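I am attaching a structure below and will ask some questions about it afterwards.
As you look at this complex, bear in mind that one protein chain is not there, while each of the others sits in place.
Each chain carries a letter (A and B) given by its place in the written order, and its residues are counted from 1.
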Amino acid sequence: MKSLEEIIKTAGHSLEKAGLELIDNPSPCGERSILVDPSSFLALVELMRDDDEIGIDYLSNVTGVDWPEKIVKEKVKVKEMVDGKEKEVAQTIENNVGGYLEVIYHFYSVQHKSGPWTLRMRTGDREEKVTLPSITPIFQSADFQEREVFDLYGIRFEGHPDLRRIFMWDEFEDYPMRKDYEDPDDYEYEPTPHKKVLVRTQRHYEGNDPGK
Amino acid sequence: MVGLGILKGLRETARNLIGSFYQKERLTTVQYPEEKIAPKENNRNFPFLVFDKDPEANLRCVSCKICEKECPPQCIYIVQKRNEKGKAVKYPEVFDIDVSVCMSCQICVEVCPFDAIKMDQEFALSREDRFEDLLFDRVRLSKSNEYYHQIHPTEAGEVDGRLKEQRKQAEAKAEAKKQAAEKAAA
Partner (left out) sequence: MIRVNNSDDTQLDQLMGNNLLNNTEPGSIPLTGLPESIRVMEGDAGEVLEVSMGPQHPSTHGVFRMDVVLDGETIVKLKPVFGYLHRNHEKIAEQISYLGTMPYTDRLDYFCSMTNNWGYALSVEKLTGLEPPERAEYIRVITGELTRVVNHICLVGFFVQDMGASGTPLMYAFREREKILDLFESLSGSRMMCNYMRFGGCRVDLSPEWLAEAKKVVDECPRFLDEFETLLTENEILIARSRDVGILSSQKAINAGVTGPMLRASGVNYDLRKVDRYGIYDRFSFKVPLGPVGDCYDRFMLRILEARESLKILKQALKDIPEGPIMDAKSKIRNFKPKPGEAYGRIESPKGELGFYLISDGGVSPYRYRVRSPCLMNLTVLEDLCIGSKIADIIVILGSVDIVLGEIDR
């Protein structure tokens, strides 16, 4: 079984501007993954499919992940002049890291009984640059899964033959699996100990007596 | 010959039909409301609160709210009791379980550090009002330790042994503390 470094090396030879990056996995299973630039994703998959040693032929899993914008606090020691003396002062710098959506693919090889090879792709942002290439023409198993990612995360897959909502109804507008999704305000009063429901009910009735 | 397979199959059905008259394993139907199968010992349905002697004073629950936090469908609602001075007491003022939401997963039982909440076997709970009648309050939920022994004898025995052990350890600790204090005073 080829290691991910070898794949990156061979792909770097044949693909121009492959933009490959190894992503580490700190969990005990340690299955690492390759971050691929969307422009060279399909080429890399075809390369891995045609490689005799890797020979991926089975796409098991397609997943979307939402990474919203977040503020990363970093502690930096800065030299400052305090009372005429130069001192090292700890300062926190707040970096605003742009949000993006990520798609993760788990490939296996049925003929060699090996795997998984994990590839990831990231979108530019969460609102407009959400188009990624579709892998459905190569692996049919991505058909429903990419539709699911589109339905729940709002990633558009270019080249998908039939990109429609799959679980939610067609008129539905938001993307429910995103971290900042808010449930629609359609709660009715129920005498329930469910605190969250009660709070939402009260908000829904806006000061009206919830019970009537 | 065409039709032989069907005939073979029909022979099998006939064997089952005739067999059902004298073989118990071929006729497994139980006429439910008239006949009942006793529930298995481990069978679980909805949670109840265990008390030792008095349903008011000896409720094991100390309203630590761990079960409320861990309950997957969030059907438990607890308010801690406060005494006249407004200080929190280890006793639940309100302990409600919405059994229409409860999914009988037993996670409240597992996370409870005080063995205060256990699973009941009562299942015929249909009521007229889905909301009010199925929202069980503290009084409705409290059941005696004897009842617990009745439905889960093995498990209850284990729990009693464990509680006894804990109490013994606590007493020994208190005793040791007392002795140490006496020694220090001397």
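By definition in this document, contacts are C-beta pairs under 8 Å (C-beta built on N, C-alpha and C of every residue); 3 or more make two chains touch, one makes a residue touch a chain.
These numbers come from a predicted model, not from an experiment.
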Practice task
Looking beyond the chains shown, say which of A:Leu4, A:Leu42 or A:Met177 touches the absent one.
Solution key: A:Met177
Exercise for the section: Taking the full complex into account, find the residue in A:Asn25, A:Ser39, A:Gln91 or A:Thr131 that is in contact with the omitted chain. Expected result: A:Asn25
Practice task
Tell me where the left-out chain touches chain A, residue by residue.
Solution key: 25-29, 31, 57-61, 63, 65, 104, 106, 110, 113, 116, 118, 139-145, 152, 165-169, 176-177
Fill in the blank from the handout: Omitted-chain footprint on chain B covers residues 2-6, 8-9, 11-13, 16, 28, 40-44, 66, 70-72, 103-107, 110-111, 113, 119
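Everything below uses one rule, namely that only the chains that are shown with their structure count from here on.
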Practice task
Using mean C-alpha positions as chain centres, tell me how far chain A is from chain B in Å, no decimals.
Solution key: 41
